[in-house]
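Chains shown are a subset, placed as in the full complex.
The chains carry the letters A and B, assigned in the order they are written, with residues numbered from 1 in each.
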Amino acid sequence: MEDLTQRAQILTEALPYIRQFFGRKIVIKYGGAAMVEEHLKEAVIADIVLLHYVGMRPIVVHGGGPEVSALMKRLGKEPEFVRGLRVTDAETMEIAEMVLSGRINKDIVSRLNRLGGRAVGLSGKDANLILVERLREHQGEPVDLGYVGVVQEIHSELLELLVREGYIPVISSLGVDRAGLSYNINADHVAGQLAAAVEAAKLLLLTDVRGILADPKDPDSLLSTLTVPEVCQLLTSGAISAGMIPKVEGCLYALEGGVERVHIIDGRIPHALLMEIFTDRGIGTMITVERREV
Amino acid sequence: MEDLTQRAQILTEALPYIRQFFGRKIVIKYGGAAMVEEHLKEAVIADIVLLHYVGMRPIVVHGGGPEVSALMKRLGKEPEFVRGLRVTDAETMEIAEMVLSGRINKDIVSRLNRLGGRAVGLSGKDANLILVERLREHQGEPVDLGYVGVVQEIHSELLELLVREGYIPVISSLGVDRAGLSYNINADHVAGQLAAAVEAAKLLLLTDVRGILADPKDPDSLLSTLTVPEVCQLLTSGAISAGMIPKVEGCLYALEGGVERVHIIDGRIPHALLMEIFTDRGIGTMITVERREV
């Protein structure tokens, strides 16, 4: 009975959080360890289905770089990166599309559905969801990396329809240009821009670190809350690690687009999504436009 | 962190139950100790709002006999009962209506609203929700107890409208006859008949005992599950206590009307509603049409 009482107690304590995000869209960038280790996968999937059932409207965005590289190697092709961006010739693009839209996307979809989640897998090509242009410049310098794109427009009508009708969209980070060609795009950026386009209440990025660290070498130096100016300063000062930069950029896209709060959280902790949403204190790093007293 | 993990764990374990009753109506007969003691009240209210937010559609039915008697006494009128039924002259009826629809109903409503619940208080008179006739017979003998009614028809369109639009109806157990006169009706009966009329998934009756007991004198003789034939036999054999009889009758109304499961639970336990809904084992006594393997 004691156990039942505690269980009821915890459910009741979730009420204010459920109420706060009832009917609101939550964009989740899924990636890293949480997409690799089986027990973490199951926990993330369960969390998303739970958010869906308690009245929130989760939208999942995923990439899958390591799996793309793995298939490339099996096909005798060496992955090549220029300042963190994958050089993407036509064959690489084809491989990326098969891995992202064919394997990873549909795997997430069927895991969500098995728990009762009515998920629908999409790529940026479906209903022209993500319209891109070829990347011509990166970090201030001209580049040509092939089929690497930057987001031009998000056409979110299909997402709005699916979400309104009770489906969970799962989106692979591929875009299409006006000629119908496919492009690789950064999943963190896509997540941020989608969150802005659908007026999400929150953007949550699952990473393999504890959050943004004051000292990248010291995992205990977690910065729990940051404002946009503070983040910009950290970016300028070079204090953000290379791997974290696109995540921070995704966050800034979302915040500029009107999303109130974005969170970089540690996907290595089981149920990190629920911990973030169902507690005041939260976990990882929260970024807001400006500091507010809670 | 351990605490967070456990919290997330428990939330995740609630998923199958949330899924099972998503979008389904749950009729709750609210009464007894749970309507008197402040800490129990708060727990019941929080439970109902939580059910509402996780996608169920609670409908609350309440009586309030002790409060009616208390006001009668303050006004110098002695409550009088015949075989458990209140003798209800015009003045008593007026007092009952003020207490039930004026005080208790609106108190439940504002408590639900304070926790975010969008509740609307109704009596059986609103939109002719509960149409009654004067009670002419009781336990096989003719009676005339004044304004004591038996339910003839439930007009549930207003309930369906409110529930569909996201409101929580709270209904005081008063009915109206075709001439527009008010009648006192048994709240357990009303709850059972309403549950049938709105095609509820469940009926939950909050009582001040552990459930139906094999031996009414032995609180440890709880019968966890019963079928309709078993309940009828218990009724016939006189094994059901007088106070429990109308509750059991309310359950039978619901089961006959197509409600799958009805539960008599112990309202003295905080969060008894959640415990019943969010566990396999349940608490109290569950009655079904026939025994099923789970």
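To be clear about the criterion, contacts are C-beta pairs under 8 Å (C-beta built on N, C-alpha and C of every residue); 3 or more make two chains touch, one makes a residue touch a chain.
Source: prediction; values computed, not measured.
Student: Counting all identical protein chains, and not just the 2 shown, how many does the complete complex contain?
Tutor: This complex, considered in full, is made up of 6 identical copies.
Just so we're on the same page, only the chains that are shown with their structure count from here on.
Student: How many Å are there between the centre of subunit A and the centre of subunit B, using C-alpha atoms for each centre?
Tutor: Distance between chain centres, rounded to whole Å: 45 Å.
Student: Which subunit A residues qualify as touching subunit B in the complex?
Tutor: 1, 4-15, 18-19, 22, 43, 46-47, 49-50, 53-55, 115-116, 269-271, 274-275, 278-279, 283
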